[in-house]
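This is the structure I have questions about; it appears just below.
Here the complex is missing one protein chain, while the rest keep their positions.
Letters A, B, C, D, E and F mark the chains in the order given here, with residues in each chain numbered from 1 onward.
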Amino acid sequence: MNSLILRTTTRPIIVVLLLISIFLLLRGHDLPGGGFIGGLVAAAAAALYAIAFGDEAAAKLLRVHPELLVGWGMAAAVAAGLLGMVAGREFLTGLWWVIAVGDQELKLSTPLLFDVGVYLVVVGVILRFVLSLEER
Amino acid sequence: MNWVEVIAGVMLLAGAAFVLVSAIGVVRFPDVYMRMHAATKAGTLGAGLMLGAASVVFGDLGITVRSFVVFFFLLLTAPVAAHVLGRAAYYANVPRWERTRLDELAGRYDGADASPGEPPRPVAHGDDRPDA
Amino acid sequence: MTLFEGPVTFLSVATLATMVAVAVSILVASLRVMRGPSLPDRVVALDLVGLLAVSVISVVAIATEQPVLLDAAIALALIAFLSTVAFARFIEWQGEQAE
Amino acid sequence: MEAYLAVVVGAVFAGGFYLVMRRNLLRFVFGLILLSSGVNLLVFTVGRVSRGAPPIIPEGASAPVGEVANALPQALILTAIVIGFGLTVFAMVLLLRLYERLGTLRTDELQAHLASPRPVPGLPDEEAPA
Amino acid sequence: MLSALLLAFGVALAAPWLTVRLGRSAGWVLALLPAGLTAYFLSLGPRVAAGEPLEQRVAWVPQLGVELAFRVDGLSLLFGLLIAGIGTFVAIYAGGYLAGDRQLPRFYLLLFSFMAAMLGVVTSDDLILLFVFWELTSITSFFLIGYQHESEESRANALQGLFVTAGGGLAMLAGFVLLGSMAGTYRISELLAAPGVLVEHPAYPVALALVALGAFTKSAQWPFHFWLPNAMAAPTPVSSYLHSATMVKAGVYLLARLAPGLGGTPAWFWLLTLVGGATVLAATGLTLLQRDSKRLLAYSTIVALGTMVLLIGVGTDAAIKAMVVFLFAHALYKAPLFMAAGSVDHEAGTRDVTRLRGLGRSMPWTWLAAGLAGVSAAGLPPMLGFVGKELAYEALFAAPWLLAGLIVAGAVLLLVAVMVAWVPFAGRSVRAPKAPHEAPLSMLVGPLALAVLGLTFGLAPGLVQDGLMRPAAAAVLGAPYAFDLYLWHGLTLALGLSLLTISLGVVLAATWRRWQPLLVARLAGVRFGPVAVYAGGWRGLLRFAELQTRFVQSDDLRHHLTTIVTFTVALTGGVALWRGGLDGMVWAPAAAYLHEFLYLAVILLATATVVRSHSRLAVITSLGVVGFGVAFVFVLFAAPDLAITQFLVDTLVVIIAALVLIRLPSSALRAEGGRDTRWLSGIIAVAGGALITGLLLAVTGLPFDGSLTHFFEANSYPVARGRNIVNVILVDFRAVDTLAEVIVLAVAAAGVGALLRRRLGGDDADVPAPRVDREGDGR
Amino acid sequence: MSLLGLHLGVAVLWAMATGSLTFPSLLMGVIVGGGVLHLLGPVLGDPRYGIRFYRAVALALFFLGEMFASGIRVAIDVLRPTLDLTPAVVAVPLELRNETAIVLLANMVSLTPGTLSIDLSDDNSCLYVHTMYGEDPEAARQAIKRDFERRIQEVFR
Partner (left out) sequence: MSALLVAPVVWPLATAALLVLLQGRLTTQRTLSTASAAAQLALAAILLAQVATQGILVVQFGGWDAPFGISFVADHLAAVMVLVNGIMGTAVAVYALRDIDADRERLGYHPMFHVLLAGVNGAFLTGDLFNLYVWFELLLIASFVLLTLGNRREQLEGGIKYVAANLVASMLLLTGIGLLYGATGTLNMADLALKLPLVPVGLATTLAMLFLVAFGIKAAIFPLFFWLPASYHTPPVAISALFGGMLTKVGVYALLRGFTLLFVADVALTHGLLAWIAGFTMVVGVLGAAAQTEFRKILSFHIVSQIGYMVMGLAFFTPLGLGGAVFYMVHNIFAKANLFLIAGIARWYGGSFELKKLGGLYRHRPLLAVLFVIAAFSLAGFPPLSGFWAKLVVIRAGFEVQAWPLVAVSLFVGLLTLYSMTKIWLAAFWSPVPEGVTLRAGPAPALLYAPVVALALLTLAMGFASAPFFVLAERIGAELSDPTGYVHAVLGEAAAATFVARGVAP
């Protein structure tokens, strides 16, 4: 949409939205959020961008094909399951690694990796929906 | 009586009043632009007051920040939404209230160069009719 | 709800009243969504419902003492905006075709 | 509350069933969306609703404090919402394509249009020899 | 026995290759297989005659109690020798008859497969195994009748034969399974060992009827006889082998085989004598209408088969003795008659006996064979046919009506013999569509040899009496039976009846030219009979199939969806009412807040709009409101994750719906038209909704078992390290759901992408075409 | 604008130094930080930062007040038994050139009494506003220019 007001407002909004989406993704294990909700927010941000600036600009912003996001997301989710088996447990068994960064603890886990996979798939999928319908 | 509760309660009630006003306005006002006035202003204000009430009640920085973020977000988006929608409504020739006096925007969208968006492949169909 | 189950205070009464007021507003705004008559009318009302949803969440958060709900409000504010923008674009396309 | 929800769920289902049985495929999809909402509410209801806290364990505790809402139906509904979303979008786009290729969305015209298609004016015939 | 069969099937499979390799001599060489099998059966003769049947059992499907069980007793031996022996000559004959035919390799494959299967039928000691072979003979017969498959008539006849025999076969299978469950075994010898068990079982009549149905169809008994004359579309070697000498006798074999177990009851007697008698009469009558030599022979075969069934039904020692001898005699004369008719057809160009004259000069050897066989067929001494017929008359002294029928039939058989073996050959002037000459050696060996055998055994029935006839009769009777066979019985009543038969036959033959055309003309218009019933039945069935398919498989999707919903509501509601599924329904609404009702009202109102509005945008925005309403319920009842997701997804659905709708005409929703069924749908829908409400009330009225949730609550943080229990369920407790769910999304996206892609190939997009440009595929 | 980040950092520092990361202490930090940055303005390269900050705060407060008034105004209009309004669409010529400033103006206009930005001319020189009180279009135009355009211009100068 050719609107200065929309475009000018959209830029900060999508920055905030992407931050929020990652925030929702990361804290999803403890508070409302998670990969799906985070992914939806990120995809919504991208969709907003696509409407405001056109789908070519959005594709440029994205740099990767939605299909690749989906593929990597699926791979991450499956890998999260397989890591449990690599560790000799059942498929999809949660594994946790706590890394000390200064006095902060960084908790990495297969459920998180799984959620990241979900996030990527959701972003890719919704972008595919919106871009497919937009570009025609 | 706890003053925090009183402040929060008052904010809530005020917010409730604005919210009600916005809803009534949307129903009562005669055309889409006037309805947008009601929704944009009273709605945002009402929501803001309730978010404020929440931050007062919880008195927690994180929550306050979040409330502010949401409110800021509303302040940022509500007028933009009204703008794009008002523009679109104007563009789509949604009828204005017959008492609208002046229109300095008239004629702006007649020129082909002022196309507001890239339309998709055309399919012949008219405007959406209201229910019979 | 936890707040209502406790003693009757000014805040609890105000909260309940607000809850009802917001619900009434949502119902009223929904009527506009359903009645139109034009698409922009519906979208204005739908946008308002989104805004009212933010209010609902704030009030419910207060009533249930569950601040986590406020996070839902962020997503909601965003999404209401997105849908309005999308509809605006939709209306412009449609207006174009009507000519 | 379950009793009232049961009535609402029934009403939404009735609406969905009705639309699903219409001649217009667009109505079919709308009916499906209604059914989807109805099912989600149904699953929510059978898990017994609670006005208590969300199923979140507060900081410092290792289990929910007090009564919390039933988490399992919520997780199930989340899954169902996502699946329903994907299927609904697919169905809608399928309708779009169907309309573009056959020129109708009426269930009783599909077959006839298959034999003598009436594609939408302005669209190329995609099955004409290249 | 098993190895013999395997060898036979193996040779059958190799036959096409061998045929091609051997060229012109294929028939002679391939005949070594049946010849060897004949020798094998002959070698079994002494022990069988001594009352020691050959038995063999190999496990096959023990779970079903099915074994590769074989048993060669007198009856089997008789049939085995006929099958292998006549098979030898047919193989040779076919080599000449079909010389140069492109399909000869396939022909031998089918012929030998048939032979092996037929041998299997007569040697199986397991009902199921017998059925396996039985059906194989039907299939090979089907392919052989349809040998000239490019002719429509040929195809239709093949199909008819298959349906009649396979249909009977299915009944027979049911009968076999029933017999198996009655006796607790599929082993035929064990079944027969305890006859009382079967005939006293309440299901006996059913089992008998089912098994008999199989036998009757296969052996072309009235009213299933009509397929056999039509099977004459097959090449003559097939007609002579399958459709006279062997396969059609499988039904007779089966009845004879099971007679010791199932026979001896009034039901058996009446069923078999009535059907056999009706067959004799019907076929006798129909024979009179024929001019085609093969059809004449076919109907006379039916007469013979009817006679055999009738004799088995009578079931006395004398009747069985007569049946066995007659069966043997029939095989020995009918096969050469067919071959001779085929040779005539082959060399003279027609099978219409009225168009042939004086072939005897150019085809003397053929005439000799036909003549000898014809004498036997006419029941004249000194042939074996005479012996058989006399025995049949003797056996039926007690049943004068049956006897009378048989005498008429005998006269007609004589007529047939004259028509086939005398009329075309006799006379000086030659009349034929093409210049006749003698058949090649390969086509003479068979008929001559068999005819001479008929003569030999007629002159000296003692040759086969002990080794073949007595054991066979004993097998049918279930007890040893010592009898002697003579060509000359002396001046008996039977001889008198024979003379009567012969005179009658001679009269018929002498006057044939006068009455036959009149008879044909008179009956030309008659369309009533089993064939008409069969054809009409099929036509009706197919018409019905079309009608019902048009009804159930309507083109209109809406009908189907209505069916689904209606069926669901009716079934679930019906069961709920019938079995008290909703008895536990409780209406005990707890106190609720005003605003909660308001949200429910929003959902209801928006639903009503979705249902009733004709404005597509009103509908999709109202759908958005329904979704929001649901989300509000989630907010009110402590489901933040759900609420967020519902808000987000609902909005996306509405946006995407709008993006789709914009490409559809605004009238899209108004295009209803057609007959108005809103009321009906409305009633069904409301009933469905009420049912759901009822079920929900009934379910929520039960005490709730929250153990799963409690487990999640207890383990979410300590073990799974997450505070958001819903999220922990999604990514840990029930992560498999989520894994599949995101892939659903991914696939949906790919599907949308694929759907919206334009211009994919032309009309033959899915015709696999050789890919030339494989390099071009890469990126 | 990099000073804005510094400003916020100062505010957080203040809050932490005073011992509690609560909202009031953070607010105090913002105010104190504003003062400090005003004093140090010349040193830090934007001599007017403090003034601009105060004007921004003043604008924000004015805006909030206007918004509140706007809400009340709408409430009155909505609840009045008869709709005694004269809507109009007026063009407001702009002096602002900064795009952000223009957008800010448009948004603020939308949230304040009786006015709603509908569109912007292609050369950003003119804002089209729908107003509920259009008896005197010129007055409405001037009100917008006076109340908002001037104040925004001061912040962005």
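As a convention for this text, a residue touches a chain if its C-beta (ideal position, glycine included) is under 8 Å from a C-beta of that chain, and two chains touch if they have at least 3 such contacts.
This is a predicted model, so every value here is computed, not measured.
> Who does the absent chain touch among those shown?
A, D, E
> Can you work out which residue in E:1, E:144, E:162 or E:344 touches the chain that's missing from view?
The one listed residue touching the chain not shown is E:162.
> If the hidden chain were put back, which of E:28, E:60, E:365 or E:483 would touch it?
Of the listed residues, the one touching the omitted chain is E:60.
> Touching the left-out chain: which of E:307, E:700 or E:727?
E:700
> Using the touch definition up top, pick the residue from E:49, E:576 or E:592 that touches the left-out chain.
E:576
> With the missing chain put back, one of E:51, E:517 or E:584 would touch it. Which one?
E:584
> What does the interface between subunit A and the hidden chain look like in terms of residue numbers?
Residues of subunit A in touch with the missing chain: 65, 67-68, 70-72, 74-75, 78, 81-82, 84-85, 89-94.
> Since one chain has been left out of the picture, which residues of subunit D touch it in the full complex?
Residues touching the hidden chain, for subunit D, are 16, 20, 25, 28, 32, 35-36, 39, 42-43, 45-48, 72-73, 76, 79-80, 83, 86-87, 90-91, 94-95, 97-98, 101-102, 110-111, 114, 117, 126-127.
> Need a quick check: the contact residues on subunit E for the chain that isn't drawn.
59-64, 106, 128, 131-132, 135-136, 139, 142, 146, 149-150, 152, 155, 159, 162-163, 166-167, 170-171, 173-174, 177-178, 180-181, 541-542, 544-546, 548-550, 552-554, 557, 560-561, 563-565, 567-568, 571-572, 575-576, 578-584, 692, 695-696, 698-700, 702, 704-708, 711-712, 715, 732-737, 739-741, 743-744, 746-748, 750-751, 753-755, 757-758, 760-761, 765-771, 774, 777-779
One rule holds in what follows: only the chains that are shown with their structure count from here on.
> Give the fewest steps needed to get from subunit C to subunit F, where each step moves from one chain to a chain it touches.
Steps on the shortest route: 2.
> Trace the shortest sequence of touching chains from subunit C to subunit E and report its length in steps.
1
> For subunit F, which other chain has the most distant CA centre?
It is E whose centre lies farthest from that of subunit F.
> If you average all the Cα positions, which chain's own average lands nearest?
Of all chains shown, the one whose C-alpha centre lies nearest the global C-alpha mean is D.
> Please name the chain that ends up farthest from subunit D once chain centres are defined by their CA atoms averaged.
Centre of mass proxy via C-alpha means gives E as farthest from subunit D.
> Distance from the CA centroid of subunit A to that of subunit E, rounded to the nearest Å?
Those two chain centres are 61 Å apart.
> Multi-chain contacts in subunit F: which residues touch at least two other chains?
106-107, 117, 119
> For subunit C, give me the residues that contact two or more of the other chains.
Within subunit C, residues 22, 24, 26, 31, 35-36, 39, 43, 64, 66, 68-69, 71-72, 74-75, 78-82, 85-89, 92-94 contact more than one other chain.
> Considering the complex alone, what residue numbers of subunit C touch subunit A?
The touching residues are 68-69, 71-72, 74-75, 78-79, 81-82, 85-86, 88-89, 92.
> Given the complex with subunit C, which residues does subunit D contribute to the contact?
Touch residues, subunit D against subunit C: 51-54, 56.
> Please output the residues of subunit B touching subunit F within their complex, sorted ascending.
17-18, 21-22, 24-25, 28-31, 33-34, 36-38, 40-42, 44-46, 55, 59, 61, 64-65, 75-76, 78-80, 82-83, 86-87, 90, 96-97, 99-106, 108, 114
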